[in-house]
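One chain of protein is taken out of this complex; the other chains stay put.
We call the chains A and B, going by the order they appear; numbering starts again at 1 in every chain.
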Amino acid sequence: MSDVINLTIDGRAVTAAPGTLIINAAKQVGIEIPSFCYYDGLALQAACRMCLVEVDKTPKLQVACTLPIAEGMVVHTDSPLVREARKGMVEFLLTNHPLDCPVCDKGGECELQDMTFRYGAGESRFQEQKVHVEEQQWSPVVFFDAPRCILCYRCVRICDEGMGMNALGVINRGVHAEIAPNRFDHLECDECGMCIDICPVGALTSGMYRYKTRPWEMHHVGTICTHCSNGCKTTLGVRNNQIIRGNNRDHSGINGEFLCIKGRYAFDFVHSPERLQSPMVRKNGKLEPVSWSEALSTVARKFKEVKARGGKFGVIGSNHASNEENYYLQKFAREGLGTHNIDHHRTGDLPTLLDALSGKTEALATTADLYTRKAILVVASDLSQQHSFLAFQIRANYRHHGAHIYTVTPGPVREQHHAVNSIIAQPGGELAAVESLRDQLKAEAELVILFGDAIKGDAVRKLVAFGDSLGIPVRYVCLLDYSNSRGASDMGLAPNLGPGYQPVADAGLAYDEILAAKDLDVLWVVGANPLKRAAFGSEQAFVVVQEMFLTETAQRADVIFPAASAYEKNGTVTNVCGEVQRLKAGLQVMGTKSDLEIMGLLSKEMGVNIGMWSHEKIFEEIRGKVRGYNVPLSIVATGGAVQTTAVNGRVAGSVRPELIQSAGDTLFTSGSLGRYSKTLSSVVEAPGALYSDRRP
Amino acid sequence: MTFSPELETKFAKMLESYPPGRTRSAVIPMLMYAQDEVGCISHELIEEVARRCKVTPLQVNEVVGFYSMLHRKPLGKYHVQVCTNISCLLTGGEELYEQAQKKLGIGNKEVTADGQFSLEEVECMGACSWAPAIQINYDFHHNMTAEKLDKLIDGLRKAQ
Partner (left out) sequence: MLYNEPSPLEVKILTKRFTLPNSQSLDTYLANDGFKAFFKAIEMSPEQIIEELKISALRGRGGAGFPTGLKWSFVPRNSPKPKYVIVNADESEPGTCKDRLLMENDPHQLIEGILIGGRLVDAHKGFIYIRGEFRYLITMMDRAIEEAYKRGYLGKNIQGTGFDFDLYTHTGAGAYECGEETALLDSIEGKRGVPRMKPPFPAVVGAWQSPTLLSNVETFSAVPFIIRDGGAAFAALGTPKNGGTRMICLSGHINKPGVYELPVGFNLLRMIYEVGGGMRNGKKLKAVVPGGSSCPLLKAEECDIPMDFDTLAKIKSMLGSGGTVVLDEDTCMVKFAHRIMKFYAHESCGWCIPCREGTTWLRKMLERFHGGGGQTGDRELIGELSKNMLGRTFCALGDAAAMPTISIVEKWPEDFEAHLNGRACPYEHASEMAMQR
């Protein structure tokens, strides 16, 4: 077989690879063949018949979405016969469609509207009664209106093939055929809403969005989801300073079409009535709302006073704040307050991995690698629950490329369904289990190893040594919990490691030590809730908290600054694979300020100069000073993702593996943020559990 | 759920008849035979068949709605099926169906109050050369007339 095939489409010479479908060959030269059921990456259906084209020397119209091109083929995509066939299909489709476009959520974004506009007839010849079925609610977030459904089966396929969930099927037959959920009258699934996004019409609608707005009334802001560490782009639909919708409108992020329940629906914490919208200062033992200037001066005075007398500070940073904020915070602590007592909740042993990989290049996997590399080993993580986009990538890799998947987990996980080999290994037994896969892994051409928080300290080094010994290219992902856990680590929120893992001469107190110390004068917590899990030792300490909600930690505060969420700020975050992406503010919540602005104002109030607090300036500084972050600005600034380069040098200092612990969030929990998302807690699957995947 | 010993034996044999790992193939036969025994296809039965055939309940539910002989609601003890397709149409099948409605006092896919009879207008049952034809449960009755139908139904009523 030759490498290319030559054919003619609408009189134009086209060259494409063997096996290319007519619909894609046409797309290559800018000829659009309409279709509903064809969807890139999902199984072929040939159901909607919109893509029928004329092929010379064949008696019948041919299905462009399933017929591969052939040498010398002559295709007509816009002949009178083809146009008439399309018109006929649209006419058939509209017979039982309710045509309630004026009140349909999809109006304006509807592929059926577009097709009717382009290919349909001007008037209807259908005079009979339409088939009607009542609308159904399948979950708090998924509604189904059967009459609008055109049965393209995209939802069924994305749920089965894409999510590995198989929660949607088809019941009845003929004109009464309709999509049905897996639990007879409701859904029990990931509640990811992929089915809604992929629906070309308004048949599947979102519980959060339905009947709220017309799509053109929103402005659309592409930013990065603030929940887990995977770094999915979510497009916020904002109207009147309210987020109405989250989706992946243009598929432009690393996540393409993917979003889970968090990225799509769990933006609602932003508008929680419990949001803090005024600074508070403790007066006579009670937190009372005060002005920004009063709160700032109270804190600045205290910081200056403690600093002046050589008192003891403790600073705890955030897994959600931007790189710029984390960088600025550590700079503030180190240069402004003169302390290395700074840390954050560490959820994976990244420093040890970086150290173990010192001297190696191309050893850190990107999210794209998970879709392209030939073999994947998952150690000690329930990916579908904890890292649903990474799981989606791996599933797609299996589906499209037949990737070999291996799992070593303490309990059943969804990845097992596609795995070549799965081992249930109790904590501590992971490396022995990995070792038992040696012969199989050695035979692979390449490998990506993802590992969870159970692999830390020495275990990380052993795992890398194991990878080295396989004699094949191996890349790694150290799994971390939150949207900027990676950035917090990279930016130097650590007592012994500065930005870019530069060693600190005299290491400060670590997370547990800060909390346990009995002699702290000031505890400054920015976007974290350490007191949820740990007791605080310094009863007398002055506690400053920058928070969105009155968390356990905020309740102990002497001063609270109401902070903006990631959806309300600009900056950058770094995902679990080290990919830097831009946060773009979608709205403002009255009374709040970004952590960066709060810190900036504080520095001004204190009169310490730690540089301008514009996020662009700080990012410039990060690019210049933080190892690995010299990434092309143009890509990040235009909403792209760039992986940081490897640190490529030893990472000194002890890592204290016992400090590393994932919060173990599921698909339906998300640390403090999750508690304030009504949607996350409203679904029947919440709160979910790890390692409880059930095979049919 | 458990079924009669005979049916359990049948199911055990059935599951072995398909190639290894292909127990899903037993879904439709299992639904058919179980329905005959328990009357209709409940959610409970769907879950049971799913368990036995190692598929999801959704995969079973999808099938139930597709096949016209699988019923979610109980039928009468005698399910009267009248064919009105072309060969029967030409030989009085429609009139026969009307007669059945009159005689039983019920319409299409309805059940008599006493639960004894149900009626369904069905598609071609493969008795075209001996039309019009009806089936009562699985029994064929060929070359039917209104009088024969009345007699048949009367006979079944008496037999109760």
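Heads up, the rule we're going with is that contacts are C-beta pairs under 8 Å (C-beta built on N, C-alpha and C of every residue); 3 or more make two chains touch, one makes a residue touch a chain.
Because the structure is predicted, anything quoted here is derived from the model rather than measured.
From the set B:42, B:116 or B:135, the residue in touch with the chain omitted from the display is B:135, counting the whole complex. Contact with the undisplayed chain is limited, among A:6, A:172, A:372 or A:421, to A:172.
Think of the hidden chain as still there; on chain A it touches residues 44, 46-50, 52, 59-61, 66, 85, 88-89, 91-93, 95-96, 125-129, 131, 150-151, 170, 172-177. Within chain B, the residues in touch with the undisplayed chain are 17-19, 22, 24-29, 31-33, 53, 55, 59, 62-63, 66-70, 84-87, 89-92, 95, 123-131, 135, 138-140, 142.
To be clear about the criterion, only the chains that are shown with their structure count from here on.
Separating the centre of chain A from that of chain B, both taken as means of CA atoms, is a distance of 50 Å.
Per the touch definition, chain B reaches chain A in the complex via residues 43, 50, 54-59, 61-62, 64-66. Put simply, chain A touches chain B in their complex at residues 166-173, 180-184, 696.
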